[in-house]
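A quick write-up on the structure given underneath.
Of the protein chains in this complex, one is absent; all others appear in place.
In this document, chain identifiers A, B and C correspond to the written order of the chains, with residue numbering beginning at 1 in each.
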Amino acid sequence: MFITDAIVENKTELENQIFLLKLYSPEISRNIKPGQFINIRASENNFPLLRRPFSVCDVEGDYFFVMFKIYGEGTLYISRKQNGEKINVLGPLGNGFNLNDNSKTALLVAGGMGSAPFSFLTKIFSDKKEIHTFIGGRSSHDVIQYGLKNIYISTDDGSLGFKGNVIELLKNKINNFDKSELKIFACGPTPMLKALKEFALNEKIECEVSTECGMACGFGICQGCPIQSANDENKFLLVCKDGPVFNVKDIII
Amino acid sequence: MFITDAIVENKTELENQIFLLKLYSPEISRNIKPGQFINIRASENNFPLLRRPFSVCDVEGDYFFVMFKIYGEGTLYISRKQNGEKINVLGPLGNGFNLNDNSKTALLVAGGMGSAPFSFLTKIFSDKKEIHTFIGGRSSHDVIQYGLKNIYISTDDGSLGFKGNVIELLKNKINNFDKSELKIFACGPTPMLKALKEFALNEKIECEVSTECGMACGFGICQGCPIQSANDENKFLLVCKDGPVFNVKDIII
Amino acid sequence: MKNLSVKIGDLVFRNPILLASGTVGYGNEISEFTDLNKIGGIVTKSLSLKPRKGNPPPRVVETASGMLNAIGLANVGVEEFAKNKIPYLKKYDTHLICNIAASSVEEYVECTKILTGEEKISAFEINVSCPNVKDGGLEFGNNLSAVAKITESVKAVTNKPIIIKLSPNVAKISEFAKVVKDSGGDAVSAINTLVGTAFNIRTRKPKLFNVRGGLSGPAIKPVALAKVLEIRSKVDIPIIGIGGITSWQDVIEFMIVGATAVQLGTINFINPKASELMIKELEQFLIEENFNNISELIGSYII
Partner (left out) sequence: MKNLSVKIGDLVFRNPILLASGTVGYGNEISEFTDLNKIGGIVTKSLSLKPRKGNPPPRVVETASGMLNAIGLANVGVEEFAKNKIPYLKKYDTHLICNIAASSVEEYVECTKILTGEEKISAFEINVSCPNVKDGGLEFGNNLSAVAKITESVKAVTNKPIIIKLSPNVAKISEFAKVVKDSGGDAVSAINTLVGTAFNIRTRKPKLFNVRGGLSGPAIKPVALAKVLEIRSKVDIPIIGIGGITSWQDVIEFMIVGATAVQLGTINFINPKASELMIKELEQFLIEENFNNISELIGSYII
């Protein structure tokens, strides 16, 4: 883990209020893995006080990318950073996706900003597996395709792709794939992960999900981010340290 | 009084950590008088929470100027504003210098950033009076001559002008002037104003001083900025509303 | 049209937004920014029997998302107030609540007696909690029987509603609210400032002449909300919520945990238009969330 000032190399507004930041930091870029996250200090002062967690979206040499949506004060401040400015980051944090399984096909399933970690995962998997990506959003403006491939889209309002949610879309398409060789990697809002867990367990498809939780520290010292273990009723796991990526079997969503 | 977003037209660093901001705001510029001040919101959020008071330094048409030194968080933030950015200001506030007296010669006496209000005063007095300006600073870097004329300088370390404080310098030079036609206008730290008051009363020279005090509101609603009245033992005056400019006779410094 | 009005006893406020004691003087300066006719009411600076000069400077200092004040109850006194301040306030169609501070039960009673005849005054808010006066302030606010005595005695000399402004510097604020209710008080205001201090590390002197001051502003909002919630869940008395409100969202949050109305304090120093600006947004919220009356929000928390 490092605490370091990353330097803004570039900022792109991908959609209204959705930004892609390219940040220079050899420490982070050379050590972070898909599904891990970093914790960003949005300002130097007490406002906002706590760091804000973001998945690593992609890595290119000494640069890493963060993709985010303006949500509240913290993301608003981060969105205002200019090229050349420093952003204090802490990371790499948590456990990323399992990169060593032997499935042949990866289905990446994203809800909204849940597509953020998948550019990097796509890059890493590209020469090992076949990849298909399912993205769901409320409307076409929520569907970010940056760095993804073989994309299937669903929108709640039908403004792009299948009208409905992304798990429905996945169910519709699942027979196109050979289930025995599949593995699902997912990231998105809790209701989506919940539906996905049920589906994956029913269909007996291996499935890893990246979860979210309000956090204070991001590296295991505050106990602020519990998630119920599926294996031990008396145990909470920590999203920041034991996750954010879990095998769906291990957690209660 | 207005609450308005002034727009940064230009920013100059006059000396290390001392800035001159040119701000566009017709409301403020057309209504403010020398010695009055404005209260600036340094950020949009809770940090810093309170506004910060600054004298108006000069006015040109729809533009007004603020000259300030980086002191703490508030001034630091203000110093980072870029051209075109908005700064929320509240003003004009307080009572400025008396512009209608019939003295023939004005001696402006400034300690450190106390020279801020005198550019504007100099402009207004220029066609009415003879003006001589005494500026004291710790070193040459604290002596800001922007918009001033007929300048006498003192520095504590002797790096520029007379070695000593500005009141000593004033005492040395006072006999160059016809006391019956003089009036002193001063702004600076409390010890300077204290020494000046004694001097002015002894020499029977009319003297107005601009005072400072920690403030919460700047316009009379918090009672945060008392200064002892010299005329009524049981009375505090308010620096923000009854001042910041007072006749030295009216206050206990 | 959504209905923003709320009621405390028989008093109807056109909306739940009042301006807090000590943060708007006697209304004249703030009226340059906010149309007092548009808000629910205004609470005066604490008034005492005789004029008070207040503490020497420094009286205010900023802290993280907050400020400390030790004004020392500087005020013109009840008589001067009646003579020279009420006439100005009469111009406004808004509720005038007179805040009274005193150092004895007798003084509270006398102040109330002197002012109760003033038609313009809608209610009294009794400050038993100002932490800045050595001769009583804090003591009363920490003493259940003193609060009972003050409430009863003041009630006895006026027909106007009595609101007791509670100190947060106690272990169980709901016990005080209960005593107010049992003694005939009509409502409670919560909270006054938290006791705090700050020192200059070079001079090693306090940043306030009075050493200790009262902490206000956004920093204290979570504490204020918890106090309001505590009162609401234990005592059936109208609550005026105060503490760190800066936005219309904060107003709603206070109402949800149990406030019938709110007061804005420190925000007036930063944005004296804030109160008026919030009103439109409150209405918008009611539309979005499908409420007809803002009063439906009071204590509407879901736990």
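As a convention for this text, contacts are C-beta pairs under 8 Å (C-beta built on N, C-alpha and C of every residue); 3 or more make two chains touch, one makes a residue touch a chain.
Because the structure is predicted, anything quoted here is derived from the model rather than measured.
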item: Residue among C:G72, C:P218, C:P238 or C:G265 that touches the chain left out of view; value: C:P218
item: Options C:L229, C:I242, C:A274 or C:I294, residue touching the unrepresented chain; value: C:L229
item: Sites on chain B contacted by the missing partner chain, in the whole complex; value: 46-47
item: Positions on chain A contacted by the hidden chain, ascending; value: 1, 3, 41, 46-51, 90, 213-228, 234-236, 241
item: Residue ranges of chain C at the interface with the undisplayed chain; value: 63-66, 68, 142, 169-172, 194-199, 201-206, 211-213, 215, 217-223, 225-226, 229, 244, 249, 252-253, 256-257, 285, 289, 300-303
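Operating definition for what follows: only the chains that are shown with their structure count from here on.
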item: Chain pair with more C-beta contacts, A-C versus B-C; value: B-C
item: Averaged-CA centre spacing for the pair chain B and chain A, given as whole angstrom; value: 54
item: Intercentroid distance (Cα basis), chain C paired with chain B, Å; value: 36
item: Chain A and chain C: spacing of chain centres that average the CA atoms, whole Å; value: 47
item: Residues within chain C bordering two or more other chains; value: 64-65
item: Sites on chain A at which at least two other chains make contact; value: 46-47
